[in-house]
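One chain of protein is taken out of this complex; the other chains stay put.
Per-chain numbering from 1; labels A, B and C assigned in written order.
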Amino acid sequence: MSTDTVVRLPDQSTARIPKVNFITKENGLLSWLLTGDHKRIATLYLISITFFFAIGGALAGLIRLELLTPQSDLMSTDTYNKVFSMHGIIMVFLFLVPSIPATLGNFLMPLMIGAKDLALPKINLLSWYLYVIAGFMILYSMMTGGVDTGWTFTVPLSTHYVNTNVITTGLAIFVAGFSSVFTGLNFIVTIHKMRAPGMTWFRLPLFVWSNYAASILMVLGTPVLAITLVLVILERAFGIGVFDPAKGGDPILFQHLFWFYSHPAVYIMILPGMGVISEVISTFSRKRVFGYTAVAFSSVAIAVFAFFVWEHHMFIMGVSNYSTLVFSLLTMLVAVPSAIKIFNWSFTLYKGSITFETPMLYSFGFMGLFTIGGLTGVFLASTGTDIHLTETYFIVAHFHFVMVGGMLMAFLSGIHFWWPKWTGRMYPEKISQLAALITFIGFNLTFFPQFILGMLGMPRRYAAYPPEFQVLNVFSTAGATILGIGYLLPILYLTWSLKYGEIAGDNPWQATGLEWQIQSPPLTENFPEIPIVDYEAYDYEWLERKEKEVTRVG
Amino acid sequence: MEHISQVLWQFLVKWLTDFSLFPPEASKIAPQMDALFFFMVLISLIGMTIVVLLIVGFSILYSKKRHPVAVQIEGSTLLEATWTIIPLGLFLIMFVWGSLIYFRVYTPPANAMNIYVVGKQWMWKAEHPGGQHEINSLHIPMGRPIQLTLISQDVFHSFSIPAFRVKREAIPGRYTNVWFEATKTGTYHLFCTQYCGTNHSAMIGDIVVLTPDDYRKWLGESTSGMSLAQNGERLFASLSCNACHSGKPGSRGPNLAGIFGSEIHLANGSTAQVNEAYLRDAILNPSDHVAQGYVPIMPTYQGQVSEDGVISLVEYIKSLNSNDRVEQTLNTTTLLPESEGKATTGGQKPGGANPAKQAPASQGMVKQ
Amino acid sequence: MEHQVDTTSFAMWLFLVTEIMFFGGLFCSYLIFRNWYYPAFVAASHQLSIKEGTANTAVLIVSSFTMPMGVWCAETRRKGALVLCLCLTFVLGLVFLGIKYDEYHEKYEKHHVPSWHYSTKAFTDPASDPEVHKAYPDDKPLPLDMARHTEVYFGLYFAMTGMHALHMIIGISILGFMIFRARAGAYTNGHVTFVNNFGLYWHFVDIVWIFLYPLLYLISRHA
Partner (left out) sequence: MSVHNDSHAMQPHGGTGHDHDANEQDVHDSLNHIVSPVVYITIAGILLVMTAVTAAVSFVDLGVFNAVVALFIACFKASLVVLFFMHVKYSSKLTKLTLFSGLFLFGVLIALTLSDYTTRAWGRW
């Protein structure tokens, strides 16, 4: 390793993975399927989430292939509708919402606050089972004819005008919702009740703060989606009339209830990602996060404001003009905490000592793409421009910048960052840097042209489009191919590294978090003895002193 | 090889001729919206540049090679306040500016020409006041404010004209409005942008902007012989609306002449502005809209009149400015049940409903 | 240990907050339609049996009394009394469901289940339903359009009471399990957490009913 890296690995010729750790503690499939250990559940989640991400990604590939030409020639419009609906449903409910909280969050939360597990290990396992059940229900509905309502289940289309598996899919999302409620609930209880002595609220790593904020959203928002889906199912199965305009019901009410959850849901997706970025940027610039309190509180501010803005999804649906004023204004306000975060991260670099390992590259990618995603969100929050841009590819590009460019970059950043802690081995640095670069380029090529398409007026969810949009669509499809390679690479080399990666040691990044002060992979009980925290978060000087002491004593 | 290159060549040529980066600006509102759009693009570019400069600059200045030991900084309230307040200010400007445009787009002027648009899976049907119907296309005159009154017969649709920068959802059960004034002749895209089922992507059409002269010519060529109001008059008679809404003093229903555009007092104490949406709702859900001094005896026409029929009725009521018309209608209808064929001048059957079946049914309900 | 009670009861409270939002969506819908279709809601609510509704409220309140008594018995380690309290709560829960079933059945007979041969006859022609007509002789016939909106009322009625009944069924199943465990002395050895948390759930279900009762049954009972 050259001098411009932070990595400090043990001597590879003598280093060994600790014999006793959470992976080797017990053997056999049952010991995994009945485990209460948050690290094992996180591993189960990681595997299942990767599986569903692969399916969702393959569907995305099909969408892009179809859009290569203006006609609907690869598949019929009906098939196309099912493909994009399934892509949306799988990606939103089975990947984006649980991804960071259920994998990294699950793995790290107790480690970061110095606890031996989450507060309710059984509920944690139950949450994974619910997730898997939901996943299989969605796969089942996909194989038995699919669903073609889009992930938004707009009534009365979903209740009266399609004959696909709306009920199965709705129930699946209901179940997945419970999974997410239980995860969030578990986190909140854990953070409140299980912090190690000395771990005050303002010593918590920012990852914990942002997951806490996301958990609040999960616990408070998800049930509204649940009841909305119940009403959709009842409407479809029995015709109770609440959403049916023919009986005096109101389809706009569905939109209100649906977006009451589904807007906060995007913050459920992005907030934990922001937490990852805070950790990574701080570690690789060897500096405390600039304005820790501001970043912490901006997470909570986002969580609170997230509930006040849902109607901005409905500006052109014939809602009251006057209420759009309220919601547009509040939406502008929720953009501010995100701006604060971006600038605080940038200034964390100031006077740091920066190195450019893969997690850091992904984080830079996140900051750039999330800034674009956030700023284009303002185009849609402003009611005047929203009229023209909504329901076009501008929206598609906007939320992919936030979700894929933002959250997925953060997810990959976090996976690389904590991979040594999780598995005890390093990922191969050079190829992963290449993968980060490929992802970044592929991403921009895929989604940037879609902004222009949106401005031109190309509607979303179209299987066929006027020929003058083709050039940009071809760019987009080409980019998607590159992006696909960018996502395939980590799956391959991370699997490879499980066996052949270098031994990482306890703290390869010389990071300050509690999780780095224990062996990798950790013991089942995490800490041999409950740690007592006597230093602030991101205190690199404390770390240096500690390392010196260890060397001197040794 | 040669074959492939030829295909490629054709492809390239097609690309170059068909390629566009910016939509045409063909309405009065379009330049206004684009101004805001470019303002936002500018702000975004500045913001983006600042962030990129910060990241790249700091990465170079403070890389481990150049700056081996980090200096710990807590934060800076002043800096943090700066990047809270400046974005907030900019966002507020965009909010105000955007809202001004939004209200303009969704507040039609009083002198606008009203065209009805009915959306259904998967087509758009436009109905001009003169009775001209068109499917998946809309002919409009240049330089005249056009108000669209939209309704859907089934699911949510969205009427989008990118070249005009306007869009409005057509929702089932309620009229929505949007207006625009075209400034350039030509043919523009019409899209349905709200996902509406299997053939969503085929629910497209053309907006044809004509000069006023051409538009008049087009109107003449595509007339169906009866205006919406005339059609509505026939329906009014065949549904026996005039039995109560006769305009005579003491009749069971309120006088409808000149009611459009006025503000009326309802029996439940509230007041309501009479517009297209109100009239439609009052025909289908009359007991929510009982006028002051009257009793709720009007039957509902839900399920008896098609959306087209309701549109004709609304247009007819809009066109009533004196009671003479109603009385005339009253006279002609007395003939109607016996001889529906020769009852009215046009010789065509009313678009929406079969009078022979409906008139007795609805009368029966009045008696209840 | 106090810490343990604290942790799980905090988790239970968070779960109840999700339940508030779950029913919150229903209450929000109810509020909007009630304002829109008030006459229909009044007429339709007259179809509900106030006797059965009030009886059910009383049943739930009594069960809400036996439940914390059960917690108290567990606290003070009275095993027999605990089992008795739980059994009482169990039985009261079943009584509630029984009465509810009777009401549902009546709705079915009268064709007031949405979409299920739904009939507006009782509202366009009150005299056709002599029983209700006798109780509310001043109910005027609703015009057909308003009468049709009673279907939305019954849609909401079934959705709200149905969701509530589902919670009752889940609660009763857990109660059955608890009685079984209580007889083995599981909760009278100092571990009251489970009983206590179940009590919270049971009370929440009770509170939902406390709101459903006036909203659905008592809209405007005066003739």
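By our rule, a contact is a pair of C-beta atoms (placed from the backbone, for glycine too) under 8 Å apart; a residue touches a chain by one contact, two chains touch by 3 or more.
Not measured: the values here are computed from a predicted model.
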Residue among C:Y37, C:F96, C:F158 or C:F198 touching the omitted chain: C:F198
Residue among A:L46, A:V132, A:V224 or A:V295 that touches the chain left out of view: A:V224
Interface residues of chain C (partner: the chain not displayed): 1-2, 4-18, 20-21, 24-25, 27-28, 31-32, 35, 50, 54, 57-58, 61-62, 64-65, 67-69, 71-72, 75-76, 170, 174, 177, 181, 186, 189-194, 196-201, 203-204, 206-207, 210-211, 213-215, 218-222
Absent-chain interface as seen on chain A, which is shown: 36-37, 116-117, 120-123, 125-126, 181-182, 185, 192, 216, 220, 224, 252-253, 256, 260, 307-308, 310-311, 318-323, 326-327, 524-525
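Basically, only the chains that are shown with their structure count from here on.
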Pair joined by more contacting C-beta pairs (A-B or B-C): A-B
Relative to chain C, chain with the most remote C-alpha centre: B
Whole-Å separation of chain centres (CA-atom averages), chain A against chain B: 38
For chain B paired with chain C, centre-to-centre distance based on mean C-alpha positions, whole Å: 44
Residue list for chain B, restricted to those that touch at least two other chains: 285
Contacts with two or more other chains, residues of chain C listed in rising order: 36, 148
Of chain A, residues touching chain B in the complex: 3-6, 72, 77-78, 81, 148-150, 152, 154, 156-157, 160-162, 245-246, 248, 251-252, 285-288, 290-294, 315-318, 321, 324-325, 328-329, 332-333, 335-336, 339-340, 342-344, 346-347, 349-356, 364, 367-368, 371-372, 375-376, 378-379, 381-388, 390-392, 452, 455-457, 459-468, 470-471, 540-541
Complex contact set, residues of chain A against chain C: 119-120, 123, 181, 185-186, 188-189, 192-194, 219-224, 226-228, 230-231, 234, 238-242, 247-250, 253, 256-257, 260
Contacting residues of chain B [partner chain A, same complex]: 14-15, 18-23, 33, 36-37, 40, 43-44, 47-48, 51-52, 54-55, 58-59, 62-65, 67-76, 79-80, 83-84, 87-88, 91-92, 94-95, 97-103, 105-107, 121, 154-156, 158, 160, 162-163, 165-169, 171-174, 176, 189, 191-202, 204, 285
